[in-house]
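Shown here: the complex without one of its protein chains, the others still in place.
All chains are identified by letter, namely A, B and C, in their written order; residue positions are counted from 1 within each chain.
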Amino acid sequence: MTDVTLPFVPPLEAAGESYLDEGHTILSWLTSTDHKRIAILYALSITVFFFIGGVAIGLVRLELISPTGLFLTSDEYNRLFTIHGIIMVWFFLVPSIPATMGNFILPMMIGAPDVAFPRLNLMSWYLYVGGAAFTVYVLFSGGVDTGWTFYPPFSSDYSHSNVIAAAAGVFIVGFSSIATGVNFLATIHMLRCPGMTWFRLPLFAWAMYVVSMVMVLATPVLAMSLLLISAQRYFGLPIFDPNAGGDPLLFQHLFWFYSHPAVYIMILPAMGVVSEVFACFARRRVFGYTFMVYAMIMIGVVGFMVWGHHMFVAGQSPLANLVFSFLSFIVAVPSAIKVFNWTGTLFRAHIGFEAPMIYALGFLGLFTIGGLTGLFLASVPIDIATTDSYFVVAHFHTIMVGGSVSAFMAGIHYWWPKVTGKLYNEFWAQFAAITMFLGFNVTFLPQFVMGWLGMPRRYHYYPDVFQIWHVLSSGGAVILAVAYLMPLVYLTWSLLYGEQAGDNPWHATGLEWQTPSPPPKTNFLRPPRIDTNPYEYHDFGRAEETGDEGRAEPQGEAS
Amino acid sequence: MSQSDTGDRRRDSAAAWRLWKGPGLTWLALVALFAVSLGSAYLPLGAGNVATNLVIAAVMIALLVTFLMDLKNAQTIIRIVAASGLLWTVFMFALTFNDYLSRHY
Amino acid sequence: MSDLAGALREPWPDLQLQRAGVGLGMWIFLASEVLFFAALFCGYAVYRSFNAGAFRIAGEHTEIVYGSINTVLLLTSSLTMTVALRAATAQLRKLTLYCLAATAALGVAFLVCKGLEYHEDLKEHLFPGPHFPLSPPATQIFWGFYWIMTGIHAVHLTGGIAVVLVVFTLFKRRVIPVQGSIMEGVAIYWHFVDSVWLVLYPLLYLVGRS
Partner (left out) sequence: MNISQFTTEASDYAVKVDHLFYLESVISGLVVLLVSGLIVVFFALYYRGSPTPRGLLPERKSREIEIGWTAVTLFSFLFLFWWAASDQLTALAPPKHALEIQVVAKQWMWRFQHPSGAREIDELHVPAHTNVRLAMTSQDVIHDLYLPALRLKQDILPDRYTYEWFNATKTGIFHFTCAEFCGTDHSIMAGSLVIMTPEDYARWTAAQPEGDDLAHQGKALFHSLGCSGCHTPGASVHAPDLRGVYGHVVHLSDGSTRVADEAYLRDCMLLPDSTRVAGFPPIMPNFTRAVNEGQIVELIAYIKSLTTDRQTGAQDQSPRGSP
């Protein structure tokens, strides 16, 4: 086969144009196969859904101020928390970091001009929009009341709501994740620039690699379980119908085969982002880089074998409980290692307190709490006492909201200058970061307490002894809501009036910083190559201190 | 145009047989195995029927994947991908049956 | 030469790498598909191990003639697909086109057979519901799996026929050269759909025949 080198690196005179200037019409955005533009499309759409999901839960928290409810019927309440779960899990958290920062940064980080299959990438966004359309339809056609877990026989035979449309939305958006996963795996395998060996990949790229693997192998099982539910509901095929000898627990097995790894789909990218941010603002190589890589791979693989800890009280066998409990303790080890390693990264560092770092520290604290409470739930007796209570609610929100959303914000702030070429207001960013951390704790620490005391989840009316905790939690939710709205304001302001950022405002290593901000369509002006390890900050940092920045050797030599 | 077509045809007939030979043999083997599988289903083997049929299916898929999908010449990474699909299926079966087979209701 | 360059897409630096990349991407997608069907097989296995008798009763009622004909059709289509791919690599344009056409035709024949079979099944009311003719109730689970498994397989096969036809047209109109990378992905996918059928066949048609 003849080698034909595509001139994907344009002549220098044409290269000054950033990806933002490649066309200003809406159509030029909607048909663009540029990974950076698709990332922006994703970012806008998930933001919309984040706020829809947020409004839903805002109403729920308002309702929960009174033990007998304020303004909702029980059916409305059930629909609100269900739509909150569906939207936040599948339309915000799962695509959050991979589809936005992964899409934008990953190809640049490994020195590629684009992802492996740009048209597939665009298609994945359209699939997301298709799934989203179904969900919006569900929202306006009376909602769905099964909880985001769709357990039969309630979902298949008893619910009087729009289960099939909701399942179809999730089914379709699942294929968008699979497309993204296939794309990233092929990109990382085939398109690393010269010199970018596997163990020179930044940890964010590793996180994207592992998370893509999880998406590709787990999501189809969710698709199938939802298909079976819909087939039972629509055609009456009695797959999970106990009257015909079917077993509702089989659905739970299949559902959690996806939905437990899905938790890792949400948290692994966060780990990647935080590793980048810690290294940059501590100006130090991430402590134990190789251990961090193996820890992520292990989380990705063993994460598939622990799903049964969601079913300790569901009626599965005691032996299965024991096995899943053991594996759940094992999967906690690599997560603990990562927490220690991030802390270790601060040792002998040059720590700064910029906004991305505050968000990352918030992640570290909340992830630690979330991970430790995970140990409680891996212990069968405690799980029996606390499962389906607010303890579980608080636990997974601490990981998925406290952890993932903090890391998402850290990443947004860290790469904002790269994506937009503008600087944001540092004071407001720091203020929002601290508010978010405090608001989160005020919201969810009371939920841990009331969960342990015995407050079950998905309860519209509740015993009045828990009211104090619910009121505290709702108060925290107000703080949290303000903290989530603040970035919307100051980031928009930055977009309009922000200072020019320059190519590398953080003096970060990593290929994505060795190109103009905002980057040109082809990402690099000259073909990048790598001959150092990632995060060579120590020397870089020292050089900067002596005011001799020009001497420093950042990773890569593209300009 | 017509000249190149005749050239095409001559080359076709020469090379065609070589192309057909390998896949053709695999196809024969597959059809033979299919016949064995179908025939064995009518023998009263008890639980052996399922086992035989599934083993034959596994062999057929192995043949198909190795020779027709050309896994024998594929890069290591592609073999790893193919194997991981199977491995994850094993995870699913092993842990699901770990529950079902140890239940005593 | 320019023909080849036309087959190259961004962001790939050269055709060889692009071809390897498309192959890898397709294999990764198939790993995903394997898990999609694995969920179905896992459910089938669980129910069959607890309702062996009912599955035997239910399995006797599938149309083994149609099922067997379809197996041979699909095996043959895999043969023509492989030859098409090899012919494409060897730049034998005619043979490639013939084989692609044969593959699509065999696929369509499969779907026609499937349609006739569905017709027979429905005539016997073998669709789970209140008037289902078989008992015990777990036979309905078998037939539930029958409809879902064959239905999803048929959808996959329809997709396969569509892409084969697209490739056929592209080659025919010389929009892309026959040795372009797209062929590899299509072939792998086709064989995968065939492999799935090879599992479905014993699970649905060979049950309860002895």
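Keep this in mind: a contact is a pair of C-beta atoms (placed from the backbone, for glycine too) under 8 Å apart; a residue touches a chain by one contact, two chains touch by 3 or more.
This one's a predicted model, so the numbers in the text were calculated from it and none came from an experiment.
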{"item": "Contacting the left-out chain in the complete assembly, out of A:151, A:184, A:307 or A:363", "value": "A:151"}
{"item": "Listed residues A:141, A:197, A:243 or A:492, member touching the removed chain", "value": "A:243"}
{"item": "Given A:51, A:235 or A:452, the one touching the chain that is not displayed", "value": "A:452"}
{"item": "Touching residue (missing chain; options C:53, C:115 or C:129)", "value": "C:53"}
{"item": "In chain C, positions touching the absent partner", "value": "51-54, 135-138"}
{"item": "Touching residues (missing chain, whole complex) on chain A", "value": "74-75, 78, 145-147, 151, 153-154, 158-159, 242-243, 245, 248-249, 282-283, 287-288, 291, 313-315, 318, 321-322, 325-326, 329-330, 332-333, 336-337, 339-341, 343-344, 346-353, 361, 364-365, 368-369, 372-373, 375-376, 378-382, 384-385, 387-389, 452-454, 456-465, 538, 545"}
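Here is the rule we go by: only the chains that are shown with their structure count from here on.
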{"item": "Which of A-B and A-C has more C-beta contact pairs", "value": "A-C"}
{"item": "Distance from chain C to chain A - Cα centre to Cα centre, in angstrom", "value": "34"}
{"item": "Inter-centroid spacing, chain B versus chain A (mean Cα positions, whole Å)", "value": "38"}
{"item": "Chain C: positions in contact with at least two other chains", "value": "20, 24, 28, 31-32, 35, 38-39, 42, 46, 50"}
{"item": "Shared-contact residues (touching 2 or more other chains) in chain A", "value": "189, 217, 221, 250, 253, 257"}
{"item": "Interface residues, chain C side, partner chain B - complex", "value": "20, 23-24, 27-28, 30-32, 34-35, 38-39, 41-42, 45-46, 49-50, 64, 68, 71-72, 75-76, 78-79, 81-83, 86-87, 90, 92-95, 187-188, 191-192, 194-195, 198-199, 201-202, 206-207, 209-210"}
{"item": "Chain C-touching residues of chain A, taken from the complex the two chains share", "value": "1-6, 8, 33, 107, 112-118, 120, 178, 181-183, 185-186, 189-191, 216-221, 223-225, 227-228, 231-232, 235-239, 243-247, 250, 253-254, 257"}
{"item": "Chain A to chain B touching residues, read off their complex", "value": "189, 213, 217, 221, 249-250, 253, 257, 304-305, 307-308, 316-320, 323-324"}
